[in-house]
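Before we start, here is the structure in question, set down as structure tokens.
What you see is the complex with one protein chain gone and the rest in place.
Just so it is clear, A, B and C label the chains in written order, and each chain counts residues from 1 on its own.
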Amino acid sequence: MIEVRVQREDFDPGAEIERLHAGRDDVGAVASFVGLVRGGAIAAMTLEHYPGMTERQLRRVADAAAARWPLEGLIVVHRFGRLAVGERIVLVAVAASHRAAAFEACAFLMDWLKTQAPFWKREETRDGSRWVEAKAADDAAAARWLEE
Amino acid sequence: MIEVRVQREDFDPGAEIERLHAGRDDVGAVASFVGLVRGGAIAAMTLEHYPGMTERQLRRVADAAAARWPLEGLIVVHRFGRLAVGERIVLVAVAASHRAAAFEACAFLMDWLKTQAPFWKREETRDGSRWVEAKAADDAAAARWLEE
Amino acid sequence: MIELLYFAWVRERIGRDGERLALPDGVGTAAQLLDWLERRGPHYAAALAERDRLRIAVNQAFAPLDAPVKPGDEVAIFPPVTGG
Partner (left out) sequence: MIELLYFAWVRERIGRDGERLALPDGVGTAAQLLDWLERRGPHYAAALAERDRLRIAVNQAFAPLDAPVKPGDEVAIFPPVTGG
């Protein structure tokens, strides 16, 4: 199962993890990641995206992970729209026979979707709102998977 | 929050992940791992452990992770007793501001608990039951965290 | 005709989220398209001035500035992505 979803609604991490292994006997490991809106200076953010390209790019990244590691399934869910502090933004969950593949593919998926999926964050602060600048650290995190 | 639990009962990964960030605004990332009983040759397994030492060792490993990475919380739950194929064995969930710390600490916790927590697996196969042998790969996985 | 799409602050500065237009004469690459758009007025100029802060997708795949564009293409212009 390779599944990517782009949606306004929230998702249920536990249910998605469970779907990756329920009724199967070949999954020994499910690694997952949940990204959340962090507070501090901001009160909320709005995620804009490019409908159509977003799904394609997430699918490309998911296919790349499935080609690179022996996986039994993976789910990527990314939200768009306005999200308050504390809300879930993104889920990546990866099932495999063994833990190393699950962990590595999960980290790879997060690193790559950060640079490959067309989303843009606009943060609301006390002083107004502003577009988030891309981080060099995210490019570096994605690039590390090319070196090996 | 650093919490380690050793229990016979099942656990709810989604609820544990949620507990790490509910009502907080400083958690941007929750990485987690669920280990499951994998089938194939085996029908079930029994996990024996060393009550008292198990909790201590899990706590030591958890404290080591919290000392090494900037974490906002972590939960480790490890089951014992007889578990059928497909059942959950272990959960590690780690909250942090940023994803790199959450991912690395989660992988570290799994690698270390595999070599540091006193659990022993006895697998039931068609030909009887046998104790699982420790794997050199698990020692190597734990050792890689010492090299850096 | 080509389909143009603008996102994030590119969209805001241009003041619209996209437009359909006939591929202008002499425009055969994304870079030439940006040059042509920039001359359409101050809103376009403000959105497209800093080329190293822009990214391009042609038919929903990232493309370099020298990528060819031809009639029927969907060309999107936007800042570096910041999802996840």
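FYI, contacts are C-beta pairs under 8 Å (C-beta built on N, C-alpha and C of every residue); 3 or more make two chains touch, one makes a residue touch a chain.
None of these values were measured; they are calculated from a predicted model.
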Shown chains touched by the chain that is not drawn here: B
Where the unshown chain meets chain B, residue by residue: 35, 47-50, 52-53, 56-57, 78, 89-90, 110, 113-122, 131-135, 138
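Rule of thumb we're sticking to: only the chains that are shown with their structure count from here on.
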Chain occupying the most central position, where position means C-alpha average: A
Centroid spacing, where centroids are CA-atom means, of chain A and chain B in whole angstrom: 22
Centre distance in Å when chain B and chain C are each reduced to the mean of their C-alpha atoms: 48
Computed distance of Cα centres, chain C from chain A, in Å: 27
Shared interface positions of chain B, touching two or more other chains: none
Of all residues in chain C, the ones touching two or more other chains: none
